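Report on one structure; see the data block that follows.
Of the protein chains in this complex, all but one are displayed in their positions.
Going in written order, the chains are labelled A, B and C, and every chain counts its residues from 1.
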Amino acid sequence: MPNQPLKPDKVDMSVNLGGLQMKNPVCTASGTFGYGSEYIDYFDPALLGAVIVKGTTMEPRAGNPPPRIVETPAGMLNAIGLENPGVEAFISQYMPELRAQGVTVVANIAGNTLEEYGQLAQRLDHVEGIAALELNISCPNVKQGGLQFGTDPDMVYQVVNMVKSNTQLPVIPKLSPNVTDIVAIASAAQEGGADALAMINTLMGMAVDIDRCRPTLANIFGGLSGPAIKPVALRMIYQVYQQVKLPILGGGGIVSVRDALEFMMVGASAVSIGTGIFVDPYLPCQVIDGLQEYAAQHGLASIKELVGAAHQE
Amino acid sequence: MPNQPLKPDKVDMSVNLGGLQMKNPVCTASGTFGYGSEYIDYFDPALLGAVIVKGTTMEPRAGNPPPRIVETPAGMLNAIGLENPGVEAFISQYMPELRAQGVTVVANIAGNTLEEYGQLAQRLDHVEGIAALELNISCPNVKQGGLQFGTDPDMVYQVVNMVKSNTQLPVIPKLSPNVTDIVAIASAAQEGGADALAMINTLMGMAVDIDRCRPTLANIFGGLSGPAIKPVALRMIYQVYQQVKLPILGGGGIVSVRDALEFMMVGASAVSIGTGIFVDPYLPCQVIDGLQEYAAQHGLASIKELVGAAHQE
Amino acid sequence: MPTLESALVISNNQVSSHMFEMELAAPQIVPFCEPGQFVHLRVNSLNDPLLRRPLSLYDVDKKRGTITLLYKVVGKGTTSLAQLHADEYVDVMGPLGRPFSYPPAGQWAILVGGGVGIAPLLYLARRLKEKNYPVRVLYGTQSSSELVALDRFRQLGVQTVAATMDGEADYQGLVTDLLYQQLSGQEVEYLYTCGPEPMMAEVAEYARQYGLNGEVSLEEHMACGVGACLGCARKLKDSDEGYVKVCKDGPVFGLYEVELDLAPR
Partner (left out) sequence: MPTLESALVISNNQVSSHMFEMELAAPQIVPFCEPGQFVHLRVNSLNDPLLRRPLSLYDVDKKRGTITLLYKVVGKGTTSLAQLHADEYVDVMGPLGRPFSYPPAGQWAILVGGGVGIAPLLYLARRLKEKNYPVRVLYGTQSSSELVALDRFRQLGVQTVAATMDGEADYQGLVTDLLYQQLSGQEVEYLYTCGPEPMMAEVAEYARQYGLNGEVSLEEHMACGVGACLGCARKLKDSDEGYVKVCKDGPVFGLYEVELDLAPR
């Protein structure tokens, strides 16, 4: 990129992710930033491209018994168990403040059945302030023997299709990396009508407490997040970018500006930061500034020019 | 385990992995310990349960162009490209020294086609000093459009079956973790006649060199190993141990005695150390001693009593 | 208001075989510190350990703008912390969590600390003293060499009785036995306790027997420290209302509010 450097404020940082308009490409990942107010002492959530709120289900859920989290090498496992107050409480208790703060809100929904996804989509469709729906499809389908929605192309197609037919909002399925063929899953989501893809959710893992000689997590298995999974996330996004023509919200292990650049270069139009916030609450703002500076130094008039740059020959 | 402590030398450290008899449960992983002599200045490879040598193919292979490796958070990616001198040179150039040293050798074989696996098995069957065959099935099947053998239960069944019908040696397929359902793969291997399972091979990943705006590895994708993948390895072994009745050679990210204990507790009968050797060449010996001490302290007369201990209620 | 600051290490001294005392200049955090709260530290700038580590406010010097932490080296996070030298910086978030409340007027404050669980009780004692509460401290450790906070309590001028198993302190035995022996029914007492859970459970049992009230400070593995990740869950006692979060709803809870584990984890 031999362009002339620009002033940072001359870089257009806005991105449009399949209809989700964001002032910059940096979001906080679902389940790691609560409902936007938990980190209010550290920065204004309205500065973010979007806040993806904690996963929401039809009914309230108490979540799993503790221990729910454990640190692993350059990562962590979580088995929160989708603790949340249910969709009605989300709308009545949390949305008013998010609206008042001017936050771009992406709701993240999870269902036990295909029908629940449809109901959730319908219920959230006209709620003021919600800009898009992210679909957590790493949940067991209780009607299909607990097989995860996200591991079967057919079920992915059906979930996306169901949600699309119940909402006008941009629909962003969040792909599970625990699959043999991520491109097949992404293609199924595209056929189902997805407007964009979020990738990746956590890798399924576990840890053992050798002192107790038992799995550390009460739930035995948990989702692996953090820097450890970055190489897998980058690989999957690279593969999907080459074969599927949907914008990608990329994340999994971002803890620095350089990490975010890697994600954009392999094909992410925007990035999400999860575990990285626990390490450094200022990280999302640092990434926004860092991306802008990088673009300016390399003479890119728009941050969009970075997307997929590592694919060029 | 409220048993009385024992003296370490009273612990029986031997294990039998589906017919592969080892003096202790600690092996070095294929591709990380060359042909057993590279680390000779640091320790005697005959001390190990087994040395699993570098992957061998029918014909010599030059391997991939550099860069072949890159460090990642708590891990590394490699795309060596199976550089090796071919099966004949392996037998004539490397086996004599390994035999002379009294090393328990496990050969690791990789084929382009089903037939090549059969040929390799046959060729190695009566070579003195080879105690078992490990099958690297994370290779593309060139007759099936490059689909990896290890990602399809049917192909796994066929490869294992083919090898079994060409050798008397214990056959240990090494499972790829890049699959949706590891239990289905393990079951297919069992049906094919596997004597034991090795798990896991590397996760497929990539890294970007942001200064060049290109994938870091010349091969673009590489295999992720090291502590980063430990939670995934433990989870898969835990799942397979519950459903498939074959002994497991467990590995993926072991860098300490505690890590090795975690693997045995989830169900590994023996462990393999790969990337950990690069970090500390003495690690395999430390793990042998550490396991023995742990067993002694907990009054276990045999190290086998540890296997699967985390599953008990 | 909690904040994040890069704090200068003033000193980081070993005070017993496994314990360290670290003083940090944290002028932005200090003004908001209340006893019972904690700070969340990033022990180095690497990915190992990845997560922050929670440590209680052991003491706070508002004039000097410093906080002091007392920590036991148990794993890689605290090992990394112990390697910090004076004049280096460490990244501190805080103060976090719900602080101790003060006793109802006229009640004695009884502080029962075990091991490194003594940490949050020193700053509490200082503030209770300032507010002229009558304070008594019962402090238990395995051996007398671990009574690293004793001098600090005595310097504060609060009555402190030490219990160790080796018989080289005021009392030989468990601090909870000392509690029963020394205090039963003498005054109306408000109990504060922090230490191993079986010890705290015993203190709660004592309180139940004498109809006393008080607070307990709990630990749970944490990621965010601010209530965002829902990782540090604890079950409320006799309740189906789900889980409280130790980082935000605690670490201080009412003595009867949460289930205490009688078996060591």
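In this text, a contact is a pair of C-beta atoms (placed from the backbone, for glycine too) under 8 Å apart; a residue touches a chain by one contact, two chains touch by 3 or more.
Note that the structure is predicted; figures quoted are calculated from it, not measured.
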Filtering B:Glu191, B:Asp280 or B:Glu305 for touch with the omitted chain leaves B:Asp280
Touching the hidden chain in the complete assembly: which of B:Leu6, B:Ile69, B:Val183 or B:Ile220 does that? B:Ile69
State which residues belonging to chain C touch the missing partner chain. 46-49, 76, 80, 85
It is residues of chain A that touch the chain not shown, namely 73-74
On chain B, where is the contact patch with the chain that was removed from view? 31-34, 38-39, 41-42, 54, 62-71, 73-76, 78, 80, 83, 212, 226-227, 255, 275, 277-282
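Quick note on the criterion: only the chains that are shown with their structure count from here on.
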Which chain wins if you rank chains by how close their C-alpha centre is to the centre of all protein C-alpha atoms? A
Maximum centroid distance from chain B, chain identifier (CA atoms): C
Between chain A and chain B, what's the gap in Å when you average each chain's C-alpha atoms? 34
Whole-Å distance, C-alpha centre of chain B to that of chain C, is 46
What positions in chain C touch 2 or more of the other chains? 47-48
Where in chain A do residues touch two or more of the other chains? 73-75, 226-227
